[in-house]
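A protein chain is absent from this complex, but the other protein chains hold their places.
Labels run A, B and C following the written order; every chain starts at residue 1.
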């Protein structure tokens, strides 16, 4: 279903290019390919370990508020972000830990954020549902379903406007006008925006408005629908008519393709192709990734509204084990894989310990960063 | 593109059945068919005459506020409403005079409303953009683009719920619970809702939400997109990506069909088929009617943003002249047609005179019908 | 009287109304699963999927369809999940529901209920903690109610369902599990009538919603004998009772969870001052949240929270102020 466009055929810059440990180059040689896949595995393991800690912290009451785990869906976040660079931006959802980690966000700061501590990604003011890490182009989780879609469109529009301004040699202006923390290399000319959202979001108006908008202005946006089958406590197919997310996107002029989101390598391959098209100027592309939410809607939802066998079957399809198996086939030793997972678990456990030990934010933080003019006394 | 559905194949009740002068029966016999078409012509002529008066009244300052004429689009309103009954409901738009008249609204009251006079459809409180006539199932024009779409969905849901309640022999409850003015025969079991909106509305979120909703609950709604090519001062194709209204509707599971909206008989034929399907339980259907807005966006917009030839060509395709020609071919005398048009012109001129002579509303009306509890002093 | 939770009282009231009138129905996300606070638990089983309608995440359609359904003679209860999400359906609420009766000259009425649980709850942060009742009191056509006890959760819901006006019912998220005495046979609570919680001559204290138990506690702790009112309805609100009390005490304190600036407390203060003249009062104070979003971290969130201790101080300030 991927729309074909002449301009998209021309090979774009190779993926990777940010922090090499995050987004390894893929250059065809078997060992590089393996290194890339190992890096993907590492991030997937890190996301899972992060969320195991996060869920435990929520259940024990150590992390206040609500945590929405993406356990089982890691292949989508990592498969997509493996094709992004630091300068690229992402928008995320209430279920955004995976997107953030895959984009290179500081996991320790994220864990502190979940615990509401000083040093958290947002200084403790956002929590799990509002994690952002602008330094790596992560423009924020969002507590409103679908709200990231128009934001991603505007981000892409800004990237293009700034490119035009630079090419008009007015770049000098940028220094003064620049206010936000920005990822390194934010001025790369072919930066794109990846916009993650769930299958529930396709029933909200901003989905339509954003698809039309991106197609109309031919914006560099990769839309990623993580279709885990549920919207909160409701099976999404029970409230969604028609042919589904991809068909709706295509109806608005955004070419779409479906992928098995539990196969990280498949996601990686398709995302690579779509990202190349977008960098090449083909306009927005849509990736419909089917997956499954292993846990409940939140860390404390027992998900009694679905058959246990269904969740068990999804666990059997584990995207991490699948990638590990592919690596084993490619000759990676079981010990190496185990070490990666152990390291991930250790990293996140230590982040959690750090979070528990971290101080609370300064009370004055409650009143800072509201606004300059008319700030609260 | 009309979706096929077994249940829709069974012939539904014949159209017509309301005020016979509005919605004549079509029963196959040539003379009845001609009578029906003459009635359609009469309503189209009445709409045009109404709007000529309305535009003149706006230009002269006699009608305050803004009038949005649908001149040139009469075939859509009449072609659709010829297939509706009193008990059916419609929702309309800012450009809604035609829908109202075609559904049998009181044209004199409408003209008074446009002039803000006592006796107007809404007592002078609504004006052109908010004309409603609940007695004939006209649930209101709307000043917000696309806003009628979810309202139509809910109206259809209510029709179904009330049918269920009746069949559960709880109908006795209705008398007490019934608050709104309702069309005669409002309790017909297979009543439907026709929802009119413009091509501009397909870029608003409620369009998506409403299409999904109607398809999901399989509601008896006929969506009618009057595609006149413009959204205010912008050519709508310049701001709309993808395959257009029908494709978007189908993506949400609403079967769609396109029709030449300047051919009233074609609209009538397709609408008959779709309405029959809906009454038969096939769920929502979508009619994409291409037409052209002869006048500017409002009665005073010169429409300088489009080539004069384009508008002139549309005038040459005049839906009224086309229907008149078909009638002539069927043997109707030119005098009869001219008489219908003259009568229409006379009727609306007299309404306008009546409006100018009518008193202003009682000043207290400004404070009535706000709410019961907490009404303004 | 039975002791039950706020959610249980509300659930029971809705079930009773749905049994009484087959044209009452509810629509919103996850309703078949009982709603996120359990306030719809078991109703889908009793009333079926056509009267307890689980919807897509389509706030505009939920609100707009509710209106359409009201215009065709049914009585929908529109569930917004939390008040913040009403921001996704504001046109439908404010430009459609609130205006339809007036705009159409009384031909149609939006006899419906919009439920929007609001306020801080379990560190939900900025996008899930807003109190927007002041907004809705500003909109002609809307009735606004905000229960603060289980009994009123039931009684106001019944009144809202039976009202021919559109009634916005703002339940305090933080009180769904709170328990209280509820009559066996709940009667509708008259819209616009406050509940006097305590009596005293030292000051007039006005509050509503989640602050009701906080203010009750604070008033007790203060040791100052005040008239304390739980407004219950914000539009119409019980001006007569509050003005009569303030005339007697000469001192007025309004306490709410919402941001103070342009909160409904401003309206209460302005109205009372207009009615009595400034000379009729000796002290006036509003106690609400700072003009800042609600932060996530518990100690930061606490800075925004209304507490009995803050109420105690304010009552003492107001009761002792000299001018």
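By definition in this document, a residue touches a chain if its C-beta (ideal position, glycine included) is under 8 Å from a C-beta of that chain, and two chains touch if they have at least 3 such contacts.
Note that the structure is a prediction, hence the values are computed from the model and not measured.
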Going by the stated contact criterion, tell me the shown chains that border the hidden chain. A, B, C
From the listed residues A:149, A:251 or A:272, report the one that touches the chain absent from this view. A:149
Among C:41, C:220, C:247 or C:282, which one touches the chain that has been omitted from the display? C:282
Listed residues B:157, B:212 or B:240, member touching the removed chain: B:240
With respect to the chain omitted from the figure, which of A:50, A:213, A:233 or A:286 is a touching residue? A:213
When the complex is taken as a whole, what residues of subunit A touch the one chain not shown? 89, 91, 120-126, 130, 132-135, 139-140, 142-144, 147, 149-162, 164-165, 168, 170, 173-174, 177-182, 186, 193, 205-206, 209-210, 212-213, 216-217, 368-374, 376
List the subunit B residues touching the unshown chain? 64-66, 113, 116-117, 120, 122, 124-127, 129-130, 142-146, 200-201, 203-205, 231-234, 238-240, 305, 360-361, 363, 365-367, 370, 374, 376-377
Where subunit C meets the left-out chain, the residues are 84-85, 87-88, 90-91, 94-95, 98-99, 102-103, 125-127, 130, 132, 134-135, 137-141, 235, 258-259, 261-267, 269-271, 273-274, 277-286, 290-293, 295, 321, 323
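Note that in this section only the chains that are shown with their structure count from here on.
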Based only on mean CA positions, could you tell me how far subunit A sits from subunit C in angstrom? 38
If you average the CA atoms of subunit B and of subunit C, how many Å lie between those two points? 39
Chain centre separation in whole Å, for subunit B relative to subunit A (CA means): 46
Per-residue overlap in subunit B, given as positions that touch at least 2 other chains: 205-206, 209, 212, 216
Considering subunit C alone, which of its residues make contact with at least two other chains? 55-56, 58, 60
